[in-house]
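With one protein chain withheld, the remaining protein chains of the complex are depicted in position.
When the chains are written out, they are named A and B in that same order, and each has its own residue count from 1.
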Amino acid sequence: MTLSTTADLRNNVPDLSYKRGLWRNVFNRLMTSLAALFAAIATLPLVAVLAYVLIKGGGMLNLRLFTARSTGLEGGGIGNAIIGTVIVTLLSALIAIPVGVGGGIFLAEYSRGGAFARFIRFGTNVMAGVPSIIAGVFVYIVIVQTRIIFGNSHSAIAGGIALSILMLPTVIKTTDEGLKLVPDDLRRAALGVGASRFVTILRITLPSAFTPIATGVVLSIARAAGETAPLIFTALFSPFWPNGIDSVFEPIATLSVLIYNFATSPYPYQNELAWAASFVLVLFILIINLFARWLGRFAAG
Amino acid sequence: MDRYVSLVGPNRMVRPLELYRLRRRPPTEKTVDAGFRVLAVVLASVVAVLLLAILIVVFWGSLQSMGRYGWSFLVTSNWNPVKDEYGAFTAIYGTLVTSLLALLIAVPLGVGTAIFITENIIPLKIRSLIGLMVELLAAIPSVVLGLWAIFVMEPFIKPFLEFLHTTLGWLPLFSTNPMGPGIAPAVLILVVMILPIITAISRDSLNQVPLKLRQAAYGVGTTRWGAIFNVMLPAAISGIAGGVMLALGRAMGETMAVTMIIGNSNTFSWSLLAPGNTISAMLANQFGEADGSQVSSLMYAAFVLMILTLAVNVLAQWLVKRLSLKY
Partner (left out) sequence: MTSISTPSTEVSRDICLSIQNTTISYGSYEAVRNVYCDIPRGKVTAFIGPSGCGKSTVLRALNRMNDLIEGCTLKGRVLFDGADLYAPSVDPVEVRRRIGMVFQQPNPFPKSIYENIAFGARINGYTGDMDELVERSLRQAAVWEECKDKLNESGYSLSGGQQQRLCIARTIAIQPEVILMDEPCSALDPISTLKIEETMHELKKSFTIVIVTHNMQQAVRVSDMTAFFNAEAVDGGSGKVGYLVEFNETEMIFNSPSQQATQDYVSGRFG
């Protein structure tokens, strides 16, 4: 190879045109089509699932569905399961949010990356990978079987605790990461005017990180609302309406367990109720999800 | 007093100290401050304590069965509550084979999708929409996917599975007649469930590759896919590998959709078209009504599942650290 001093030896205009037959171009077109195909396949399940839930579930909608309880008999509805899902999800949020936010505050504000903090972060990541059914098994043995909560076995609160175990790692992580986004200058400014650490966190850092934390927490609530495995032997199921405050200590119906029970049942009416419950649950979860996304974007912009 | 009197001249300002009541911190404030710190430490410890408690409880519960069957529990496949004999091979095999096969299908799909939505092949708006759809798919509850799998997907794929059986039936993997629920439909529903994880993490990893590396590749005259294979994917590999391992962990622990479609059979078969079981499906089905030594055997199986998912998750974290390229 010689280094041509200048290109003035060339007389012709260079050929820069795209050559279809060139191997690299054939390969590129092939790969691009393949990636497009994969992307199409990846979006297909959502479309298919949503379409069926909308058609099969939406077609079932009527007022009685919401006013009747989940007897599973002709004329039965899903009203009590809707309330049950709200109760169990709220109970889990009441447990997981304070504990998780507190843990996240420790990691982001106090730990300074020591060995203990590394251990907690590692534990949080591992915990996030614990299968949901294991959380159910654990709560069954520790709480349901022992009747540790005022002598009650299966109960809404046991279900709430099981769900909170699954929410906890997400809440810790979002709090930790949200607080890390707050610039250190802000903390120094607060500490610099003589605020205590507690006041700095409560009045300055936490409010600044509110949106990312809220987004993550809302998403984790949406995820918990759809969980089934931890509930099937903790909250169990019930064909009755929740009965005031006592319902916290009694077995309770939830949409997700209702879907599981009725989907696998041989009675067509119960199958249909499962579709209707799916419609309500999916709608609920998608709305929360889109709300959380909007919240996140609202903060970013 | 003089110490707080500032400057001299026209800016001279006298601050009457008595207005600053809190110049000296009251003991309550110190207590609150210290108390909050302790509270934060305690709350942070909860997650670690819980994790250990789960491990201990599950291990404790499985001791009886471990003592009785030892390692043979893992390799024998008779699960007979009537005769009180337990071996979890069918479920362990089912867990591994469903999750690994699902991974095999979902990795190319997910990484391909991630590439498609991070490259400027089509307008940004459509790409964002695809990304959003894949993320929303992750939000669909497992139990709803299970319902869909039973009533929509399984009837839909049955002809294909029958075709597999008639043409490739001589292979042990397709040796049985598909009869509805089975390992193959469970694999497909797992693909649907882990696809969003792989896609989202791969997309984030690809997006994090600095623009300057992409420019470097194009600058020496690579084609789009030359840049993807030689620069983008190698630079993003640690994140992608971590995401794949997380997805594997999720697939192994996934319960509801699999329980609803796998057939819950404890009879072992090599065939992917036959009904099977996974550890989590077995737990979901039997744990609520089990008693005696069945509980302990289920706990033993749960312990195996814990160890498998823990190993995969720890490996995922290690991979992310180990493989990250310096750039």
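Convention: a contact is a pair of C-beta atoms (placed from the backbone, for glycine too) under 8 Å apart; a residue touches a chain by one contact, two chains touch by 3 or more.
Being a predicted model, the structure only gives us computed values, none of them experimental.
Summary of contacts with the chain left out: across B:81, B:226 or B:288, the touching residue is B:226. For the options B:44, B:57, B:153 or B:217, the residue in contact with the chain missing from this view is B:217. Contact residues of subunit B toward the unshown chain are 120, 124, 210-223, 226, 230-231, 234-235, 325-327. In the full complex, subunit A makes contact with the omitted chain through residues 1, 3-8, 10, 13-19, 24-25.
The rule is simple: only the chains that are shown with their structure count from here on.
If each chain is reduced to the centroid of its CA atoms, subunit A and subunit B end up 12 Å from each other.
Within the complex formed with subunit A, the residues of subunit B that make contact are 25, 29-30, 32-33, 36-37, 39-48, 50-51, 53-54, 57-58, 61, 108-110, 112-113, 115-117, 119, 121-122, 130, 132-134, 136-137, 139-148, 150-153, 192, 195, 199, 223-226, 228, 246, 249-250, 252-256, 260, 280, 283-284, 287-288, 298-299, 302, 305-306, 309-310, 312-314, 316-317.
Listed in rising order, the residues of subunit A touching subunit B in the complex are 24-25, 27-28, 31-32, 34-39, 41-43, 45-49, 52-53, 56, 98-100, 102-103, 105-107, 109-111, 117, 119-120, 122-138, 140-142, 165, 168-169, 172, 196-198, 201, 222-223, 225-229, 232-233, 236, 256, 259-260, 263-264, 271, 274-275, 278, 281-282, 285-286, 289, 293.
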